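One structure is given below, represented as structure tokens, and several questions about it will come after.
All protein chains of the complex are present and in place, except for one that has been dropped.
Labels run A, B and C following the written order; every chain starts at residue 1.
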Amino acid sequence: MSPSLRSRLHRRLGPLGVAALAVIATLGLMAVLAPLLPVADPTDVDLSDTFAPPSAGHPFGTDSNGRDILARLVWGSRTALLGPLTVTVVATAVGVVLAVVASWRGGWSDGVISRMFDVVFAFPGILLALVVAAVVGAGFVAAVAALSVAYIPYIGRVTRGAALQQVRQPYVAALSVQGQSATAICARHVVPNVGILIVAQATVTFGYALVDLAALSYLGLGVEQATPDWGAIVAAGQSDILSGYPQQSLYAGVLIVVAVAACCIVGERISDREQYWGRLR
Amino acid sequence: MNALLEIEGLRVRVPYEGRLREVVGRVDLSIADGESVGLVGESGSGKSMTARAVLRLLPPGARVEGSVRFDGREVLRMSPSELRSYRANHAAMIFQDPRAHTNPLRTVGDFLTEGLRLNQRLPKRAAEERARELLRAVGIEDPEARLSQHPHELSGGLLQRVMIAAALSAGPRLLLADEPTTALDTTTQAEVMAILAELRDRLDLAMLFITHDLELAAATCDRTAVMYAGSIVEVQRSADLHDRALHPYTEALVAARPSVHTRLRRLPVIPGRPVAAFQAPEGCAFAPRCRYALPRCTAERPVLASLGRGVVACLRAEELHPDGFAAHGGADRG
Amino acid sequence: MPRFLVTRLVGLAMTLVVSSFLIFWSLYLAPGDPIATLSGGGTLPPEAIQALSRQYHLDDPFFTRYAAWLGDVVRGDLGESFVFNAEVADLIATRVGTTVLLVAMASVLIVGVGVTLGVVAGIRGGLLDKGLLLTTVIGQAVPSFVAAIVLIWLFAVQLRWFPAIGSGEGFAGRLQHLTLPAIALALAYLAYVARITRAATRDEMAREHVETARARGFSPSQIARRHVLRNAMIPIATVSALTVAGLLATTVVVERAFNLGGLGSLLVEAVVRKDFAVVQAVSLILVTAFVVVNNLVDLVYVVLDPRVELGAAR
Partner (left out) sequence: MAGTLTIALLVIGACSGGDGRGGRTAASASTGGNQRGTVLSPPAKGQIDGFTWALPFEAVTLDPIKSWNYPENTILANLCESVVRLSPELQPEPGLASKIDTSDPTTVVLTVRDGVTFWDGSPMTAEDVAFSLNRNLQPNLGGYFAPFWRNVASVAATGPSRVTITLKQPDVLFWKTLSLAGGAVSKKAYVERKGKTYGTPKAGLMCTGPFTLESWTPGQSVVMTRYDGYWNPDLRAKAGRVEFRAVADQAALANALVTGEIDGTFYAPVAAIRRLEASGAGTLYRGASTLAQGLIPRLDGPLGDARIRKALSMALDRSVISEQAWGGAASPLSSIAPATTWGYARDVFAKAYDELDIKPVADLEAAKTLVREAGAPTGTITVWSSAENRPAVTTINYVADVGKELGLNMKVETVPIQEYATWAYDPRARAKTGLFHTIWWTDLAEPLQALWPLVEPQGSSNYYGYSNPAAVEPLVKAFAEDDDTARARLVTQAQRVMVAEDVMWIPLTNVATLTWMSKRITGGPVSVPAAFYTPWAAHVGTP
């Protein structure tokens, strides 16, 4: 990281924000590099070595199936982060496009799109995921698809509000007069100008989606139990707590909390600073 | 003439991005009972902060040095309850933007009676009666209707009058007016100024009038102080100011203002940008923009010194005004 | 004011109609025959199939079916569950109390504790504020099921202060049984509301009109009471109401963790048993509650903020 980038980040996010960003980056890196990391096969069952205490072979010990807890946590980050990432990317892409169209076209289009946001907003993420599970059967894909839809209005409403302000700015009229196309103006000017806000909202959405997916895993409506996933690990380890083996639930629970907290911090910092700067300008 | 308010060596620093930054460098100023003093400066010069320091109305974490004495009592060392009583009964303030400075959720009546009931402990009915009187006093017709309205239903000028009425409700001896007319249109401006003048006259009120408008200050106030980069650079009788500005900055300000008397094709502008106290260079803060600046001006910081009937902080003041008013001596201290 | 109300009510009605349509339509997205979907996959005697066809008007055109279904629902006839062998309305009636009480208790916690903490931190500032900020940023990130696991372990199993499962009997019993679930449900939202409240309070504290109040010599408590809180209440009320409305969907997880027989556990049960009639009815209720609570906020605006009086729809 170049010093100037570091100081810019620092100014933008504050020390806590930078720490949170570092946490997200570390977790993301862990997920990407999981196959290269020196951890065991997370699905390797060894019934002769269940609930093993930490050792050189199993730094975090093993679970009720004799699987390596560290490996499951590391590989679990892939599912635990990929799901919310998909939700965030899809919801952001769709939400931003709809919001920009609504704010640009106004009138009838705006009315229909805003009403769509209202309707989807009426279905909280978990509820929509449950309905989808009832229709097509439970599973990771169904849960991610449902949440992707459910979070569209969360991005869309914020973006629409901000884009509406941009569209009314004189520079947009000026560009329009110069003969730039609507798409070009929106893509090159409007969206980048509200970009920070979108990033902030997307970051927070990521955190919420992570919690929702973990909750669905907990309900047994998310990922398959054999697939390593933080939410599923917490759920699977729950009955071991009483037997005196709280490890896996504890570790996975802490990872979820840390990841979500980091997202919330970064998201809030970005939008806080944006508002702050906006006021100063 | 007894000084009602005496500011001596006032220095204010406020925290900004983790550091303390000086916004008022050195202010010495006194206001006599019943006297009105204008405090003129560009935005960022520290004039508003000076007025707030008089009420100790500073942002959290601000550091204040020097002395602010009201009627001989040290404001900066008042206990919280003394301070509240001082603010409630002796010194009042009106602000630039009456809309932002009134609670949008409360009615005009609430706003006016609030002070009377909380500070003066008037019963509800009496407070309302008094509020009506106050509104009439600031020239508002049908006070009854106004009392039940919300600030957003009133025009800016009307609202500023309400502010003035509220400020005067406790019968203060000092009024701090922070650009009270800047946000208003010209005609309203004149009306509000007229009301202020009339009330001041009637109530024998001292006033510190903050403005960026030198002419307005000069027209309204007995004396005018000019601030630049957190410090007072000149204090003079308003009557003398226009023709005999002592400080090069004042002189430039006078020149930059169009006047009905002078017709110029193009207004002279002051080169460079105004700076805040913490941005001020070594030496005279105005030196980089000053047409009279000499090398020594950037090395040595001038202090306020009497010259003629005023005081000025300029190293070359005597040199530039050789006709001098030194003979008069004993001028008011700034 | 009436215009404002009418606009909101029309919007509310439209949202509800479209939502109910989506819920109804989802049945037809399920792979296979609606009869099979509705019966939960089991083989039904011909009589039951006839009853199903009648109940769901399966022989009518699609929109007629929807209208008939909606009509039944509005009249309180939620159909029959072939998986649970019971009227859907009865299934819901026996469970709704638990969920409502749980949500109510969590709401009291969120609004009571969350807002109080936020206000105190926002006004007092200093170390308390910093501590709260750090606690809430973590609290906000604790999923309800994680909170539930910890609470059960600590307060039910180790300390035995509260029961570990069930919703209890009698009002006192219910309160006692639902205390831990309510805390688990409320925790993250409480933290969130506390943060928002703190921010709103601080924003309001920095407002110019508060400076006026200070300049007029009012005491800090007078200022907080008369100027800061009332004004900060607008964003706080919005966020609180949204949060409370959202709770209805989140109880699903907590009801499972504490083994409570509420609407949420009924919904999950119906989902895994593929009992479509129940899924539709419960989702419709949850969505309606969410939308209505949400729209109530807009009415709260009118009460709290004189400026929106004639503002029509936002």
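One rule holds for everything that comes next: contacts are C-beta pairs under 8 Å (C-beta built on N, C-alpha and C of every residue); 3 or more make two chains touch, one makes a residue touch a chain.
Bear in mind that the values here come from a model prediction, so they are computed numbers and not experimental data.
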{"item": "Visible chains that the absent chain touches, using the contact criterion stated earlier", "value": "A, C"}
{"item": "Contacting the left-out chain in the complete assembly, out of C:S107, C:S167, C:T251 or C:T288", "value": "C:S167"}
{"item": "Chain not shown: contacting residue from C:A67, C:V113 or C:A156", "value": "C:A156"}
{"item": "Residues from subunit C at the interface with the omitted partner, ascending", "value": "32, 40-48, 83-87, 90-91, 94-95, 98, 149, 152, 156-157, 160, 163-167, 256-259, 261-262, 265-266, 269, 272-274"}
{"item": "Residues belonging to subunit A that touch the chain removed from view", "value": "43-48, 50, 64-67, 137-138, 220-221, 224-226, 238-244"}
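Here, only the chains that are shown with their structure count from here on.
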{"item": "Chain pair, most C-beta pairs within the contact cut-off", "value": "A-C"}
{"item": "Chain whose Cα centroid lies at the greatest distance from that of subunit A", "value": "B"}
{"item": "Length of the line joining the C-alpha centres of subunit A and subunit C, rounded to whole Å", "value": "22"}
{"item": "Chain centre separation in whole Å, for subunit C relative to subunit B (CA means)", "value": "53"}
{"item": "Subunit B residues counted as touching two or more neighbouring chains", "value": "none"}
{"item": "In the complex, subunit C residues that touch subunit A", "value": "11, 14-16, 18-19, 22-23, 26-27, 29-31, 137-138, 140-146, 149, 153, 157, 188, 195, 246, 248-250, 252-253, 256-257, 267-268, 270-272, 274, 276, 279, 283, 286-287, 290-291, 294"}
{"item": "Residues of subunit A defined as touching subunit C within the complex", "value": "115, 118-119, 122-127, 130-131, 133-136, 138, 207, 211, 214-215, 218-221, 231, 234-235, 238, 241-242, 246, 249, 253, 256-261, 263-265, 268"}
{"item": "For the subunit C and subunit B complex, residues of the former touching the latter", "value": "125, 207-209, 211-219, 222, 226-227, 230-231, 304-307"}
